[in-house]
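All protein chains but one are shown in place.
For reference, chains read A and B in written order, and residue numbers begin at 1 within each chain.
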Amino acid sequence: MLAEFGYGVLVVTFLLALYSVGAAIFGYVNKSAALVESARRSMLLTFPLLTVAALSLILLLVRGDFNVQFVYEVTSRSMPTYLKITAWWGGQAGSLLFWSWLMSAFASAATLRKWDRDQEFLPWVIVVANVTLAFFLALNILFENPFARLYQTFDGNIAAYTFAPANSTPITPADGRGLNPLLRHPGMIIHPPMLYLGFVAYVIPFAFAIAALVTGRTDDRWIRVTRRWSLWAWLFLSFGLVLGGRWAYDVLGWGGYWGWDPVEIAAFMPWLTGTAFLHSVMIQEKRGMLKQWNMVLIILTYALVIFGTFLTRSGVLSSVHAFAQSAIGPSFFVFIGVTFVTSIGLLIHRWADLKAEAEMKSMLSREALFLLNNLLFMSVLVVSFWGVIFPLISELFTGQKVTVGPPFYERANSPLFAALMFLMAIAPLSAWGHSTVQTLGRAIWKPAIAAAAITVVTFFTYTQNWIALIGFFLVALVVLVTLYEFWRGARARQKTQGENFFSALAHLTGKNRRRYGGYIIHISMMLMAIGILGIELFQTETQGTIQVGESLRLQGYELVYRDIAQWDDRSTNVNYTRAVMEVYKNDQLVTKLHPRTDYYYEAQQNMTIPGVRSTMADDVYVLLVDWEPASAIGATFKLYINPLVNWLWVGSLLFLVGVIIAAWPEKDPERATVRATRSARQTSAAD
Amino acid sequence: MTETTETPARRGVPLWAQIVIWIGLLGLLLMVGVTLNKRQQGTVQPGDAIPDFTLPLFSGYEYAGKPEVKLSDFRGKVVVINFWASWCKPCEQEAAELQEAWALYEPTGQVIFLGADYVDTEPEARVYLQKYGITFPNGPDMGTRISQLFRIQGVPETYFVDKTGVLRYVQVGPFSSLGQIQAQIELLLAE
Partner (left out) sequence: MKHTLRFTFFVLLLVLAGLLANPVSAQDGQPPTDDDVNQVAKELYCPVCENVPLDVCATQACAQWRDLIRLKLSQGETESQIKQYFVENYGARVLNEPPREGLNWLAYLVPPVIILIGAGFLVRALRMMKKPVVAAPVKGPSVEAPADDYVARLEEEVKKQK
């Protein structure tokens, strides 16, 4: 009964979302505040409804109701309860519901704000959010019903049906198939929700942008309202990407974290436009320029979110990450077509209204550098997009399937990333409106000399690889320039306010959170860059089949194979094969590592878990590739030394700190005053 | 914020740019749409005419001494094309039955079996063929061209082409019995 109830709730929510769209449009056209308010309230109601539907599904998952197809596919009796809950987003149908649930949560949060200053936006924000929501709900209702039950029809076939077909009997398997073992890793439990949070959160700025386009209120109000939204969206998306990398590093046994897989790129592309957007909105806020461009960027971001979701879920691309082929493809395609055409049409229609309010005074001004930054991000986007799409073109026109792999992306993107790093170094030193070579030069020469000194030291002590040296020079330059900025700011405050250095630093950051949070993000990116340079340029590997007592050697490390054991864990239905390896450096025992392979009986799938010893200098990463209990050949191990990769994870933690500082809500005194003066305009909607 | 200047002319998007944008967008959508359509189609369907293809044959598995065969060589015969691979577990379930069926129909001269070895290595493929005592013509699907022609979704898959070169039946997954194979062939032979 619970399954039918859950499905019913989904249908009701879907109808409510449609009503909300209709009421909002009708209310806008007829200037009926009451109708718009009704639309707003319906939107708010979708969240509790979807929560109820989600709880029904969770209950089914936890109870192990294997009559329900989704429960059968993603859980099994032996799974712990927390995994049964997170299995919610472990399959296509459930993760679509998860998407919808997040979407309605965010849309509700956005509509709960005070609307007095932007009453005209409200109906259109509701329309955009609810059209998106209704679409995802429709996918659940029509094609991927998480509540469908298994029935055996009269001809003996077993299949899932939303409604019991005639002459059929319900089938309840004794046990489920269990969650894909790859998805049981903690990183994978948080990685998809983080990505979805990022994806969904970008719908809100997009909704406001469309509202601004429709209503013709093309000042920067929409940007100010959604500033924090886009920052949080960006945070979630970035963190989702990093967690995905960590998951790949820990579970996939590639020895790496990023493989330029089309599905990875699908999540990376909205991040690129989102990052460009974060920078270019600052120009619009500060200088009233680039209004058109910001619209382009937010529309692109939304489009890429939807397009990426489509690519991974429709079966157009095949990849390790992709969901199984599914019936949602065509309707998703239509939705993409409609949203793309509508937003671009609207943008072209309003193009002339989005003219700049100020002029550029210098090619070296901060806004000019920001534009260059945008160009570089868009270039990375072009390369990535083309790489993903080209195999389709090739197959279509020549019938030849091709792979576009890492060398393609790395060759094209490395110089672009280097240029971005260079911009990161000089942009903080440039001024809004004007800058000259002289002013820039005066600001940069000290950090530049220090960075060059660091590079020379690196040359003699660490590496002679010139690409690495360029990379390390840029990292050092950016970090030094950014620290120099902190120092300059704090010193200035120290002089004028008479504070001591550290409280000056704290006040400086507190008073201008976005700027200094942004600088912290820059530094964190550089730490990550160290990790990326390390693993990309200095990774070494060796593989060998050895007997107990023998060893593998690489980069001054010696790994001695001591023991291996194999046993079944009856409670979780997993067979473990675990080797013991001693790690020696300079003949000193450093640690013991335990690479293993886990065989999941239910899923009939192997998982290779590396043994990793991590330091800031390098990671010793060893995989148990092959071992047969019966054979006397020994065991095969693959050993990677991944220099500096730990900096990537440390950097991502600092990154989190930076974004939280930048996005932390601050009191908005402006809002209070404006609200007072405009109270006359308040309508019933603001109650 | 301070230096606001009025630009006199309202400049929209120039026509040529609009045209470029719309063509680009439609082109992209069209391409993705066609690909999606292709993916959704699944394998080629009964009733479709199969374009001619050439299958090179492993030595020892030639047809009438020829190192390669064309589909069009077999007009007037019923052609059974089986896609398999030595790494494919389900293929092993049907290997013996296929060979039995071949032994049954080879003397009639009205039926030809072709084994297309999908993404496989020759040494392993030979071990597999020997293990199941397979004697009908077999060869590698060079460059996965033939499997792309049939849009196979996996291995094993078996395609029955009638005497006029039209696809009549598709078996996705292994056969469960010799009778299943016979039934399809008899149907086509009776025409």
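By our rule, contacts are C-beta pairs under 8 Å (C-beta built on N, C-alpha and C of every residue); 3 or more make two chains touch, one makes a residue touch a chain.
Worth saying up front: this structure is predicted, and the values here are computed from it rather than measured.
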item	value
Selected residue (touches chain absent from view) among A:81, A:157, A:403 or A:586	A:403
Given B:52, B:124 or B:186, the one touching the chain that is not displayed	B:124
Residue in contact with the excluded chain [from A:372, A:454, A:470 or A:656]	A:372
Which residue of A:259, A:330 or A:345 touches the chain not shown here	A:259
Absent-chain contact - pick from A:496, A:571, A:588 or A:631	A:496
Residues of subunit A (touch criterion as defined above) contacting the omitted chain	252-255, 259, 261-262, 286, 289, 318-320, 356, 359-363, 368, 371-372, 375, 378-379, 382-383, 386-387, 390-391, 393-394, 397-398, 400-408, 412, 431, 433-434, 438-439, 442, 488-489, 492-493, 495-496, 511-512, 514-515, 541-545, 606, 608, 636, 638, 669-670
Subunit B residues that touch the omitted chain in the full complex	1, 3, 85-87, 119-124, 140, 142-145
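The rule is simple: only the chains that are shown with their structure count from here on.
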item	value
Averaged-CA centre spacing for the pair subunit B and subunit A, given as whole angstrom	38
Touching residues on subunit A, where the partner in the complex is subunit B	286-288, 314-316, 325, 329-330, 333, 336-337, 340-341, 344, 348, 351-353, 355-359, 389, 392-393, 395-396, 399, 401
Touching residues on subunit B, where the partner in the complex is subunit A	1, 3-5, 7, 10-13, 18, 21-22, 25, 28-29, 31-36, 39-40, 144, 148
